[in-house]
Each structure stands twice: as structure tokens, then as C-alpha cells.
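Working notes, beginning with the structure itself.
The block that comes next holds chain A.
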Amino acid sequence: MDFRRPLAALLLSLATVSTAWAESPIRIGWLSSLTGALSSAAVAENQGVQFAVEEINQAGGIGGRKIELVTYDTQGDPTKAVNFAQRLAFVDKVHFVIGPVNSGESLATVPIVAKAGIPNIIIGTIDELVDPKRFPRAFRAINTNRQWITSANDYALKTLKKSKIAIIGDTSGYGTSSAKTAAELLEKAGVKPVFSTLVDPNKTDLTDELAKAKAAGADVVMPWSAATGLLARLLNARGDMGWKVSIVGHPALMAPAIRKLLNKPEYWTDAYAAGYVSMTAGADGKLPAATKSLVDRMRPKLGGAEIDFMFWWVALGYDTVHIVEHAVKKAGGTDPAAIQKALETTSDLKGVYADYTWTPQDRNGFPDVGVVMNLADSFKDGTYRAPKAP
Partner candidate 1 sequence: MLGVLITGLAIGALYAATALAYNVMYSTSKVLSVTTGHLAMLGGVFGAWFVTELGWHPVPALFASLAVGAFAGWLTDVIAIRRVLARSDEHLWLLSTLALATIVQQGVALWWGTEPKPFPRLLPQDFTAGLADQKYWLPIGTTIVMAAALELFYRRTLYGKLFVAMSEDAFAARARGVETDRLRAISYGIAGALGALAGFAAGQLTFAFFAVGLTLTLNGFIALAVGGLGSNVGALVGGAALGLLNAFSANLIGGEYQNTVSVGLLMIVLLLKPEGLFGSRRVRPV
Partner candidate 2 sequence: MTALVADGVTKRFGGLTALAAVSLDVQPGEVHGLIGPNGSGKTTLLNMLCGYYPVDEGAVRIGEEDLSRASVQRRAAVGIARTFQKPRLLPTQTVLENAMLGGWRDTRTGFLAAALSMPRVRAEQRELRDRAQAVLEGLGLGYALKRRAQLLDHAESRFLEIGRALVLRPRFVLLDEPAGGLTGAEIERLGIVIRTLRDCGIGVLLVEHHTEFVFGICDRVTTLNLGRMIRHGTPHEVRHDPEVIRVYLGS
């Protein structure tokens, strides 16, 4: 029944659009793959974006100007994403573009939005998406893929003190490039993976790959894939084999969807995924105040019960709108050049998901310290716990 949520969201956004009455609203284009494969992140981010827009508009808008959100569902298709980017730039004439969600789509739309001179808040993790020279108005809010991988590598090497690493990527675009980056970064740290392979994301059984990793002497397995099915099968294969080996890798390892796919709940232990400081409960079991506050405010919207998806997506969506708010306030309007200036001199902008800093040379706003390793099986109410120091 997943498709109802984006539909409701779309209707909601239409309603927002029609009730916006301010004379000169600030138009934000929102490219979101609300349906199609890999829609779960986009749907959650959309919750955050919608909520932020509502909050700001209820409080009177930004400097008296209401926000008008123009949402397009790209379905994860880069061709559609390009069409909609063109439409946002030339038909809807938006002041900002947020998205798209998937890296593949972003790679195609970012140059177009840049050419149109429109400020673009990037929420894809692939490194190539930002470039102060080619895309001077593209600012990234999310962490980079490199930040995830570096954290995971550090955790494996320094915290777990393991150095015989097996890398498993999937054959999708994201998986291949991440696995490659992971191997490069490891080699830079002086460690050569003992085993490295790419697996079809729909492959039914990973026992063989794990057996080979084991034979190669691996003492930690690092999967780089966003495919929850594949990761669940990896965990299952490890458990069924009875192999005691740590798994460290992509955030999807701790996706709540994995729980249902596991043969036994305990197969999820000894697995660590890159997560966020903002979404990690401290030793006292408490979330950071900003996160807690947003969770409480949004809970009624999300059905009132426990949150059953990763809350960081929501927080990221929520923050993107606030970055826009910050930029407009600081620039004193929506002039694109002024916005660029405002954002590239932004330092330590407080957000829920992270605190952002951009400079004229660096368009990656997410701080390295924002990433932290989480226990994969610690999911509760949308957030996580950090592993105890060994």
C-alpha cells in the first residue's frame, strides 16, 4: 500500500500550492522519486520537506513571503528527472531546486539546474555532484559517500582493529562505484582488501561469496549496497554458516525493512552501519534535543505511533527547506547570485540532521564529525544507538 502515501503527499502539496496567497511567494522545486524502485527514502524526505514548509508558512513565511512547493515525482528515472528539471527552471520558474533523491538522477539534473542559474540543494551522496566551478550554486546538505565509507573504514580498522577486509558491492551503479571508492580509500590507509566482489542485487544466495571471503581469511565484511534484500541475504548467509565475522557498511544495513527478511533476529548482531550523530541516542538513551523536538512535533503527522522508517531522511528533508529559509533571510531576497554568496559564507548553520558549513571552495556542507557508526540492529522509533566501545 506504499503508493498511497506519495499520492496523499502529492495532494497535500497541491493543496499547499493553491492556498498560498502571498503576493510573491518563494517557489521551491522538489524533485522526488516518490514512486518506483528506491522510493522509500524519497517518501520519508518528502514528509520532512512538507512539514518544514507548513511550519514556515504557518509562522508567516520567510520575511512575509510564503513558500510555494512544486513537487514532481521522477520515479527514479533520469530522463523524467531531466524533463522535470527543465520544467522547474523554465515553466515554474522556481527560486530553488531541492533534489533529486537518487544519485543517478541528480547527476543528470544538476548541470541543467546549474545552467539555469538556480540554487540547488543537493541530497545525493555521490562525490561528483558538487563542483564549485561547474555548478557554483549547487550546495550539498547530505553527507558524501566518501564520508560514510571513511567512517566505516575507520571503524573497521581502528575500533574493531580488523585489517583483513572483504568488500562486497552490488552490480547496480551505486554499488559498483561505492565498492570501488571503498577499496581505494582502504588502500590509501595502507590496507589491501583480501577479497572483493560484485553481486547481482537480486542474487538469491550469498553463501558462496561469504565462503570465499572466509577462505580468503577475511575478519570483517564490508557490504556497499543500498539493496536491503541483498544485505538481508548477506546477514542470513553469515548466520546460517555460523561464521562469526563483523559486518560493517552502508546505512541500508540498519534499515528496518531488514528485520522482516532475517531468518533469525540475532543474525543482525555484530553488524555496524554508518549513521548520524544527530540520529543516535547517547549513553543516557536520549536523542539530541533538536531531533527529539522534531520527532515530537511530527509524530502526530506520522500516525502517532512509533516511527517505522529511518528518521534521518525526514530530518534531511526538513533541513533542506530551512537551508532555503536561511539563505533567503541572509541574502535579503531570492536573487540567485546573492543566495550563492549567502550560502558560501555560511558557517555552522544549525540543523536537525547536521550543522552545515559551506565555503567558496567547498560545497559539501555536511561535517565529517556528523557521521558515526551505529549498531545495525538498534533501530527504535526511527533512530539508533551507537555500539559500546570494545
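The rule we apply is simple: contacts are C-beta pairs under 8 Å (C-beta built on N, C-alpha and C of every residue); 3 or more make two chains touch, one makes a residue touch a chain; residues count from 1.
The set was built so that all candidates are chains of the complex that A comes from, given by their letters.
Nothing here was measured: the structure is a model prediction, and the numbers come from that model.
Touching chain A in this complex, out of the candidates 1 or 2, is candidate 1. Chain A meets candidate 1 in the complex at residues 1-3, 36-40, 171, 197-200, 202-205, 207-208, 211-212, 228-229, 232, 236, 239-242, 257, 260-264.
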